[in-house]
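All protein chains but one are shown in place.
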Amino acid sequence: MIPAPEIDLVSLAPVLVLSVFTMLVLLMDLFIGKNKSGLVFISLTGLLLTAVSSFAKTDWPVRSFGGSYVVDHLSVFFTMVFCISSALAILISIEYNRREKIRVGEYYSLILFCTVGMIILASSTDLIMIFLGIEIVSLCLYVLAGIRRGDVRSSEAALKYFLLGAFATGFLLYGMALLYGTTGTTKLAGIAEAISSGQMSSQPLVLMGMVLLVLGFGFKVAAVPFHMWTPDVYQGAPTPVTAFMAVGPKAAAFAAFFRVFTEAMPELASSWDMILSIIAVITMFVGNLGAIVQTNIKRLLAYSSISHAGYLLIAIIARNSLGGSALVFYMLVYTFMIFGAFGIVILIGREGKENLELEDYSGLGFQSPLLALSMSIFLLSLGGLPPLAGFIAKFYIFQAALNEGYVILVVLAVLNSAISFYYYLRVIVYMYMKEPQGEFQITLTPITLLVIVISVLVTVELGLFPGPVLSLAQP
Amino acid sequence: MSFVNLAFLVPLFPLIGSIINGFFGLKIGKDRVSWVACAGPVLSFVVTLILLVSIFFHPEGTPYPEQSLFTWISAGDFVVDFGLQIDPLSLVMMMVVTGVGSIIHIYSIGYMYKEYSYYRYFAYLNLFLFSMLLLVMGNNFLVMFIGWEGVGLCSYFLIGYYFEKKSACDAGVKAFIVNRIGDFAFLLAIFGIFKMFGTLDFSTVMAAAPTTLIYDSEAATLITLALFIGATGKSAQIPLYTWLPDAMEGPTPVSALIHAATMVTAGVYMVVRCSALFNMAPLTMMIIALVGGGTALFAATIGTCQYDIKRVLAYSTISQIGYMFLACGVGAYTAAIFHLVTHAFFKACLFLGAGSIIHGMNNEQDIRKMGGLKDHFPITYVTFVISTIAIAGIFPFSGFFSKDEILYHALMDGNVIYWGMGISGAFITAFYMFRLVFMTFHGPSHVDPQVHPHESPMAMTLPLIILAFLALIGGLLGIPLFHGWHLLHNFLAPVLAFDLETALHASERMLAEHGHHTSFAEVLHQAQRTSHNIWLEITLMLFSIGVALAGIATAWFFYIKKPELPGKLSKGQWGFDLVQNKYYIDELIDEALVKPIVKGSDLLWRQADARGVDGVVNGVAQTISLFSKIARSFQSGFVRNYAMFMVVGFIILLILI
Amino acid sequence: MFLTFLTFLPLIGAIFLAFIPKHEEDAIKQTALAIAVADFLLSLQLYADFDTTTAAMQFTMDVPWIEAWGISYHVGLDGISLLLYIMTTMLTAIAILASFGIKKHIKEFMMAMLALSTGMLGVFISLDFFLFYMFWEFQLIPMYLIIGVWGGQRRIYAAVKFFLYTAVGSLLMLVAIIWIYFHFHKTVGVFTTDIMLITQQINLDMLQQKWLFCAFFLAFAIKVPMFPFHTWLPDAHVEAPTAGSVILAGVLLKMGTYGFLRFNLPLFPLASVEFLPYVCGLAVIGIIYGALVAMMQEDLKKLVAYSSVSHLGFIVLGIFAFNHYGLQGALLQNLNHGITTGALFLLVGMIYDRRHTRLIAEFGGLAKVIPVFTVCFMIMTLSSIGLPGTNGFVGEFLILLGIFQNHMGFAIVATGGIIFAACYMLWMFQRVMFLEIKNPENEKLTDMTPRELCTIIPLIILVFWIGFYPKPFTKTFDASIQHLITQVTPKDHQGSQEPHASANTDVKLAQADAGSSGSH
Partner (left out) sequence: MVPLTHYLILSATLFSIGVLGVLVRRNAIVVFMCIEIMLNAVNITLIAFDRYLNQHDGQIFSFMVICVAGAEVSVGLAIVIALFRNKPTVNLDELNLMKW
């Protein structure tokens, strides 16, 4: 006989609000014609309201549904990040979709559904919920990746992502099943105490489950060696979707990753921080090394996002409150940097010619200085050069790690960011130090421009005066 | 003493002259340039005279006046003033520098008048005087060092005055760098002195030397040795003499002023200035004496086989300075200064004479292409001969007195070896100098028919006459026979006063503190044993005159009586070639030192730097890009490989657990 | 506040320039120059107001910046940084004046120069690790662009090398900084990055000091650059435009030595003493090595670049002499090198503009054609070989004097360096200026223009001023140096550290200040 869990819809508010609006978008799509701007408006309102409603509960942490859903510092802040990222994604999509003739209304609703999944992922403390969240996110992304139906690359990306994703899901599930079986519960808290009190049926199975989880999450956050899909999918997917993928879902995955490993098995830290450290180091190296030789800007950014996953893993390894806040802050900053960069990538492209090769950026620096300047700002911020936000974020993560005494790890990370400078600089070299191939025909579409401007401002602002946001990020 | 406050004027005048000529020389025209140029040294000479007079009224026993213009460098307790010092020693030098300097300036007007960059020449020359005066007037090592390097610089400029000529430039650079080697040692000595004494003022250091340094201790020896090496660099002694012959590339007046009269003797001045230090280091003294004597002999031998009139004089200069160092080495500082003065007179005169000849035969320098010139150059001839006799050391010319004093001291305070070196050097000197005279002025003329030899203008002959006169009577400064008559000696006595006895006792005390008990009694006894022996001196004089005459006679025999003989004798004699090629020293240095360094640094650059150090840097970059190629090569694009990687990774992780 | 204003004035100017339309080239040039000159003149006010009697920081400003981490915007100047600061403003003005000839993208160039200036000034004033690091990295970008955009053939290679090389070093320093940040919290209990505070209260054991020393040392040694890390310098110098080289040699390299003085010595005294032999060894190697390699160069700029390696070796040597003479010499030599080498690069740039080559073999006999230029070049050459009476001598002498007091061996070898200095400089000078003209192109060279003279003359004046009367410059150092020495030398064997200085320095200082107050 199952005890009925207490229902606390208020803490579930963001999910509900967003779901409602998503449905609304879905419905409206049927009635309005080719022009989808109405949907955009609805979606944005929805996201706004979601963001607001996430503050419905303020006495953090609030655990509900029998401890399988929590509203706490992490979840709220992440919800913010998700809303921002989705909003930005939608904004940069508008003109892109118009240009690339993507006229499916589901586009926006998919993004919103994905956001719902992310919120769930970030705030659920139960393996089942986490699994659901991951699946919601993934399914939406599979479709989004292939949303350009006429384009082989897009479809191929979708298929690759789908197959590998499902494959990874299998492992993830298996891991969850084992954890559940050995500890007898799916609640993270329960698992934790089962492990700590040593009443698990078999140690090896727990460890195996843990490794399987590492694989599953590792796939979602694109950690080596489970990263192989990233470059292809990022390259194939439509640019706004790529940007979205690189930020939102990744952030969500990291949130869950962080929760599961810090809340469910702190006892096993001794064994998993070793694994994760190795993975983090390899991830950083592979990401950066891979990026060095790329000539396609999207692929380059894909590899760079892999390396960033490496840095973020360090935050998880640090597994202290600092680590959590560092993770959040990093994701926030990362959101703006990535959307800014991809926004410019979209602007450079034009109908029938996406201009994704680095050569296409030659001489941009003096053709349209401001655009080049912003691009440089984003790239250098990604590389972590002061006084830009990226530096503060990295600084934060290094702090977290050094506080726990992971000196070697940090030194390696630092060396990596030195390597990473090389390919970020390469883009700058093309923009400023090479002669232009031909005339640029850049149509500065307003909304994308808006996104870029916002991102620039935030990147610089968070670099110079991160104080307020930092104090928010710290519990 | 109020006059002393004029001291700063002495170096100032030439400096002003140099600045005016340097910046506005082209605008104001040659005549004004000559006026400005000569005004400097002459005025300085006048001021020096005033100072000289004033010094005679200087009360006995009180310290000599110094003029401190401003604090130059101060770092913590290291404070160096830009100070000048007026004492007998510096005054003697100032007299020589300004006096001979003025004369040579006047001479230069005539000699250089045809030059385009006349102004540049005089700017340099004035600058040189400025530096030289700083050198001799500075009241501490550092100001002296300014002058020390300054004169080196000016000689670099003036040697390389004809800068289109490669040989001239090379000679200039060579001179500067060889000097730098000396300066390097000098600097080290300065550091050492500061470490020992905590100050660089001459007066303080010299006063403290007897009680601070330990007699014959390492410190004393090393410091003084370093100082001496510095001196050898500047004064062209073994082993750093090779630059001086090449320096003859410069205009002849320059050779007269810088490379005969003043700069090259700076080393001697410095040693005398630091006599207090040297007295504490007998070992160094011995080395100085040997090097000096050796150089005197060595250079003289080379002088016998040279055909370039100026080079002969250059080598004779080297050997004469060798005499001075010999004197210093045996502690006869007065004698050294005495010879320095007289040498300044006659050697300047010789060079200017040579210059006048070269001038009169459009720049012919090879004495084989001369001969029988005495009719064309009457004045030059007379003055030249006078100076030659002086340098050969015939009574009563100036050289006789100074050289014989040195020889006397070499025997008395030193030993018979020093004396032997000196006396044999004297013989050779007399020989090659008269060889020069005979080949140039006497015998049949080998003058190139196109050339029409002619006596030089007034501006050039007048200085010759003055200098010849000085060379003639200069000896009066120091009649050796009776102590009282030795003006120079009495004049310098206060500066060179040194009480060996207290010094030795102080050393014994200091050693005792360190636990060593040594007694310098016998050293003291040795020092006191030597007393002035007038009869011995007279016999020595007669002997050396005889030697000089013998040298002259030999020269006469070879170059007037049987002119064909030298050629016959020297033919195929390896010894002769050796000497004529200056013992191949230059070639040796070139092979053993210069080339290896150049080759080595080339290797250093092309291999060690470009390949090695930078190679590592670029190597890192290459390895990284290699790895990145590997990293991307995994990215095959096949879904199944990706899945495979995932599984493999998973298994590896399982194993790790 | 005034200091902050001075520091950010160029940046503001750069932003202001952005609004001037591209084609108004003269307006752009003049505005940039005006800003730079104004900054320089105003910075002289700092010298006027500077109190030479105290080692404390002056013109300080301390406002909280990132409270969450205890980071504050804390700036100030002391004797170590004052003159570097002023020299930076001066060289910026000169460099801008010198680069009026730039052809392409003049506007962007001027903006980069001004931004660069702010970055450099910030490095010298910041008294907060975080702030320091921020400026330290920030100035890389404009320099990177200046080399990469306005440079020569292999400019991109040089620029990237410059950037990455420096970045690697400084990132390790970052790790060290964060480590100190937490260590300080563990030991003292405050989260702060305030340099002054940390320097006073931090206590590290030998091992920690060693590691941290290495981390900082690497960053600064690369910047200086010391012997094994120097290879970026020749490339950067050769490729950079004239102004870039001037700033690079004049200021950027000084950041390394400044770092030693500000961080390595005060923070890690034990390690500094421990590592002294190795550091001095590297410095001496650098001196000789740089000189020898310079001797072989065929490219004028490369030659000067390698001579910098040699000169900076002297400076480091002076710093690690740990006594008043050495440190004072090092600080003075910082300026001297900035002046002399900066001027040399300007001069080389001038003939490069005329002949578009820097190969020594291409020249010869210039002395006849362009006498004024020759004179300027000669003066700078002499100052570079440290002839007494020029600025170079005073610095080098003090450095060698200082190192001689403590480590005779190093002193002797280093002093040998001055011989080689004479060799390569004079040999170069002879090949460029003397001998007869082989290459007909050289006959129609024009002598210096008034603008070029304006860039050189101030430097020439400084050469002789410092050469004959360095007091006005050195007097600003004394107090800070004294303070530094007390920080570095462990109390127990301070006496043995400096034979004379420790005893009666204070008296001397008192005198010096009395005299200075009179003269000033």
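Here the chain labels run A, B and C in written order, and each chain numbers its own residues starting at 1.
By our rule, contacts are C-beta pairs under 8 Å (C-beta built on N, C-alpha and C of every residue); 3 or more make two chains touch, one makes a residue touch a chain.
Predicted, not measured: the structure shown is a model, and the values here were computed from it.
Of the chains on view, those touched by the hidden chain across the whole complex are A, B.
When the full complex is taken into account, the listed residue touching the unshown chain is A:Ala166, out of A:Val10, A:Leu27, A:Ala166 or A:Ile408.
The omitted chain makes contact with just one of the residues A:Thr22, A:Ser124, A:Gln235 or A:Ser420: A:Gln235. For the chain left out of this panel, the touching residue among A:Leu18, A:Ile42 or A:Ala158 is A:Ala158. Touching residues on chain A toward the chain that is not drawn are 2, 127-128, 131-132, 135, 139, 142-143, 146, 149-153, 155-160, 162-163, 166-167, 169-171, 173-174, 176-178, 180-181, 184-186, 231-232, 235-236, 293, 299. By the touch definition given at the top, chain B reaches the unshown chain through residues 632-633, 635-640, 643-644, 647.
The criterion applied here is as follows: only the chains that are shown with their structure count from here on.
Relative to chain B, the most remote chain by averaged C-alpha coordinates is A.
A simple rule picks the central chain: find each chain's mean C-alpha point, then take the one closest to the mean of all protein C-alpha atoms, which gives C. Per-chain CA centroids place chain A at a distance of 44 Å from chain C.
Rounded to whole angstrom, the centroid-to-centroid distance between chain A and chain B, based on C-alpha atoms, equals 80 Å. Each chain gets a centre from the mean of its Cα atoms; for chain B and chain C, those two points are 38 Å apart.
Looking at chain A, residues 422 sit in touch with two or more other chains. Touching two or more other chains at once is no residue of chain B.
Those residues of chain C lying in contact with chain B across their complex are 161, 165, 228, 230-232, 289, 292-293, 295-297, 323-325, 328-329, 365, 367-368, 382, 387-389, 393-394, 397-398, 400-401, 404-405, 411-412, 415-416, 418-419, 422-423, 426-427, 430, 433-436, 468-471, 474, 478, 481-482, 499-501, 503-505, 507-509, 511-512, 515.
Contact residues of chain A toward chain C in the complex are 365-366, 369, 380, 385-387, 391, 395, 398-399, 402-403, 407, 410-411, 414-415, 417-418, 421-422, 425, 429, 432-433, 465-467, 470-471, 474. Listing the residues of chain B that touch chain A in their complex gives 624-625, 627-632, 634-635, 637, 639, 641-643, 645-646, 648-650, 653-654, 656-657.
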